[in-house]
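Written out below as structure tokens is the structure these notes cover.
Yeah, one chain of the complex is gone here, protein chain that is, but the others are all in their spots.
Let's look at chain A:
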């Protein structure tokens, strides 16, 4: 165990997490971009895939493929078993109480929309309130606005402080008699802020208000325990945890899922259908209409196993080391300003430069083989809050290194020279 005096990271990561070994698991890291070795600093947009995931998806099609939940033949039964095993994998990943609380989705976006439509909509009347924060991804703003237009409910927004954090007292002040739902981002993709969600949930629950957490950026970087958090819903996407895109999962407490009407109608979500009366299946199948992205789910299961085999604590420590190092080095670049300096942060550095627009930064970095994101990061209200049109953002995955941070800094010096 570490003591208060020694930095917990430097020593532990060196022994417990071998990044050079880990990099060998990601074939794309061998490629070149514009003649330079790829430096991939855009994992918050989407993470790269390890060989085990790529192979699992390929093998699913090559050796195991059939439709699931409907065949008596061997392939279908076999793949159904594998598919359902991923549900257990996700349950254990989030420490949910039961597999029945895990609904497969297309990703975090669909998870939020499902909850908005099947859980929140029936509870809303004109004038009711839904609380979000000022740092939400568009996927946790627009579904609520759409509900608002339909029902007359209004969105209340917890303000973001200058360092990119929110204050619990501001959140508490927004909770009112009319609050019907709280939906907040666990970790911000634009600022990296880790929100005090446990305290927020407790405050909301004191008033019997259910809470959804958007965990798209949290699950890649920290271990999440939905029972300890006591959240009512939790959503994430497979592609940000080194799995395939277009798949993800929604966790919902059994007591809520049971009372929720279906989201989409179709095959697989029914118990029986006749033109007189259709009976819906129990959760989670009730929310999984149609043939899903079967091999994608299989791939997501392998990705979760891969991530856990490295140890989430070790991954978190490694990424925190990169964050601390990058923050220190970037802060020394004249004319560079970091956006999002909250004390609790995940591996995201958003920044602007006096001399150059984020787009120009992005293009120049790209020519050095460095992939970052430039733009509003699907969080335009955050840009408005900080009065910038866009930011440049470097985000770290488990395969990044300090040497890559050095390359980033070097390239940013080049930007400064060009535009000075």
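Going forward, contacts are C-beta pairs under 8 Å (C-beta built on N, C-alpha and C of every residue); 3 or more make two chains touch, one makes a residue touch a chain; residues count from 1.
Keep this in mind: contacts and distances are computed from a predicted model.
Per the UniProt record, the absent chain's protein name among "SUF system NifU family Fe-S cluster assembly protein", "Branched-chain amino acid ABC transporter permease", "PqqA peptide cyclase" or "Succinate dehydrogenase" is "SUF system NifU family Fe-S cluster assembly protein".
Check A:28, A:97, A:273 or A:418 against the missing chain and you find that the one touching it is A:418.
Touching the chain that is not shown, out of A:209, A:269 or A:390: A:390 (per the contact rule at the top). Annotation: of A:19, A:374, A:398 or A:412, A:374 touches the absent chain (contact as defined above). For chain A, the residues touching the absent chain in the complete assembly are 34-35, 356-360, 363-364, 367, 374-376, 380, 383, 389-390, 418-419.
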